[in-house]
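For this depiction, one protein chain was excluded, whereas all remaining protein chains were kept in their positions.
Read from first to last, the chains carry the letters A and B; within each, the first residue is number 1.
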Amino acid sequence: MAKIETVDANLYYGDFHALKNISMKMEENTVTALIGPSGCGKSTYLRLFNRMNDLIDSTQISGQILVDSEDIYSKNINVDELRMKVGMVFQKPNPFPKSIFENVAYGLRVNGEKNKTYITDKVYESLRQAALWDEVSDKMNKSAFELSGGQQQRLCIARALAISPSVILMDEPASALDPISTAKIEELIHELKKQYTIVIVTHNMQQASRVSDFTGFFYLGELVEHGATAKIFTQPNNKQTENYITGRFG
Amino acid sequence: MTLERRKELERSKKRSEKIAFGTFRAMSLLVVGILFVILGFIIIKGISVISWDFITKMPEDGMTKGGIYPAIIGTFCLIGGSMIFSFPIGVLSGIYINEYASNGLVVRFIRLMTNNLAGIPSIVFGLFGMSLFVNTLGFGDSIIAGSLTLGLMTLPIVIRTTEEALKSVDNSFRQGSYALGATKLQTIRRVTLPIAYPNIITGLILSIGRVSGETAPILFTVAAYFLPKLPHSIFDQVMALPYHLYVLATSGTNIEESRPMAYGTALVLIMIVLFLNLIANALRKYFSKKVKMN
Partner (left out) sequence: MAKPFHKKLFEKIIEGILTLSGSITSLAVILIVIFLFKEGLGLFNQSPIAKGFVLVVNKNNPVNTLDAKSIKNIFDHEITNWKKVGGERDTIILFYLDDINSIYTEEQIGQNLENLPTLFSNLTDSISGIIAFIPKTYINSDFKGKVITTDNIKVSKFLSGKEWFPTAEPAAQVGILPLILGTLWVSIGAILLSLPLGLAVSIYLAEIAHPRVRNTFKPIIELLAGIPSVVYGFFGLVVIVPLIQSVFNLPVGETALAGSIILAIMALPTIITIAEDSIRTTPRSMKEASLALGASRWQTIYKIVIPYSISGITAAAILGIGRAIGETMAVLMVTGNAASIPHSFLEPVRTIPATIAAELGESSQGGMHYQALFILGSILFVITLIVNLTVEYISSKQKLAKR
C-alpha cells in the first residue's frame, strides 16, 4: 500500500492550470525526488500533501490526493492534524524568532502538549535525529538566529521531526546552503529514510541522484516521467527528461 | 495522547480561533462604524442648514444667522498662501533628497529632521508662527503669517510624497536618459519628474486637506473671531472655517442658537476634506492605469 498517492490531480491558480492530471505513488520509507525546471509545478505538487496551497486564494483542486489511503481533501479531514502527520522543510531556513529549544518545541506546544518532561525529551531526541545536538546542546536558550545557515536548516528539520510525522516534505532544502552544509543535509536524509517517507523537490541533479530512490520529472505542470532514480538518470524513456538531466535545457 | 484528548484539543483550537477572529472582525466593523456615525451625524444635522445663502452670505445676528462666506474665502486664501510656499520648496527638497544627496548620513539626517518636523504638534507651530512671523517679522495677524505657519507644517507631507514618488520611478529610466548624454538636471526635468508628478500631485492634494482643517496653527497667526468682510491684502486678517466652527461651537455669543450654523460649517469642512480625498484617490487610480499602459 502506497504511503502517498495522487490520482489525476489537477490544480488551478485562477485561470492558470498549474498541475495537469498527475498520478503518482510513493511507498513508505523511500525518498522520492521531484525535479524539473523552475515553474514546472514540482513545488506546487509537493504542497498538495500538507494542503499548503490552501493558503493561496483562488486555488482549485480536483482529483484524489491520498495519504495513508485517506483523501486529504475530503470534508472530514482536519488540516492541522494532517500537517502533524506530514511535516515540511522549506527552501530557505526559516526558524522562528525564538530560542533554539522553543523552535523545536513549537509544534508540540501548539498542538496542546503540556507535559514538560515529554517536551524536553522530544526536543532533545529530534535535535539528535537532525544531527544538530552536538552543536547546540549547550545553547538551548540562545536565539535560533545565532546559528549558521546550515545549522538553521537542520534546526528546521528537527522542528519538523518533533511532532512525529510519518512523511517529510522538503522543498529544495539545501538550495540556500554551502556545499558542506548540503552534504550534511543529504547524509541526514539517508538516515531519516529509515523511519520516514520523504519527498524532496530539488534543482540539483546530483543531489536527486544521490539521495533519492525514485524520481519524478515535471515539465509545464505535467509529470513527464516517473520511476526508479537509477533508471531515470541512466536511461530515461523520454527525450525531454534526458535533455533536462544532461543539462541541455532548463 | 489519546484520540479523545486529541479531538478535544483540536476542538478547543478551532474554538479559540473562531472567538479571536470574530472579535477582530467585530472590532474592525466598530472602527468603520465610528466613521459612519460621525459622518452620518454631521451630514444629517448639517444638510438642512446648507443653502446657497449659507455659503455666500456674511454671518449675521451674532453669528446665529446668515452664512459663512468670509470663512470659506479665508480658508481658500490660507490654502493658496501655504501652498505657494510649501509646494515648490517641498518638491525641491524631495528632489534633493532622492536625486542629489549622495551621502547616506546626510539623507538620514534630513529624513530624521523631516520626521521630527512632521511630529511637532500643531499648537507648537502656532506658537512659533506667532513668535517669528507675527511678532519678530512684524506681519501681525495676517494671511501671510498664517500661510507661512501652515506651509511650514505641511512641508513634511509634500517632501515625503515627492520622495516616495521619485523613488518609485524605475532607475532604468534615469540610466536610459544618461546614456543619451543628458545631464542630471535634464534627466530630472524631462524624465523623472514627468513620471513622478501624478504622485506628487496626490501629495499636494493631501496637504491641502490638512491645511483646510487645521485650527491650532492659525489661532494666533491669522484667524479672526468675527470679521464680516473680505481681505484686501496679504496683511489682513481673515476668518477661517475650522476656527469658525470652534467659535460657533464653544464661544459664540449665543451657543444654542448658533448650533445649526456650527453643523453647517462642520459639514462644509467635511465635504471639502472628503472631496479632496476622493480626488486624490481618483488621480492615483487614473495615473496608475496610465503608467501601466506604457
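Assume a residue touches a chain if its C-beta (ideal position, glycine included) is under 8 Å from a C-beta of that chain, and two chains touch if they have at least 3 such contacts.
Everything numeric in this text was worked out from a predicted model, so none of it was measured.
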Shown chains touched by the chain that is not drawn here: A, B
Option from A:Leu48, A:Val67 or A:Met84 whose C-beta touches the chain left out: A:Met84
Which residue of B:Ile47, B:Ile84 or B:Ile120 touches the chain not shown here: B:Ile120
Where the missing chain touches chain A, by residue: 50, 52, 55, 57, 80-81, 83-84, 87-88, 90-92, 94, 96-98, 106-107, 110-111, 156, 159-160, 163
Contacts of chain B with the absent chain, listed as residue ranges: 13-14, 16-17, 20-21, 23-25, 27-28, 30-32, 34-35, 38, 41-42, 89-90, 92-93, 95-97, 100-101, 109-110, 112-117, 119-128, 130-132, 135-136, 152, 155-156, 159, 183-185, 206, 209, 212-216, 219-220, 242-243, 245-246, 249-250, 259, 262, 266, 269-270, 273-274, 276-277, 281
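Heads up, the rule we're going with is that only the chains that are shown with their structure count from here on.
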Interfacial residue positions of chain B with respect to chain A in the complex: 1, 5-6, 9-10, 12-13
Contact footprint of chain B on chain A as seen in their complex: 78, 80-81, 111-113
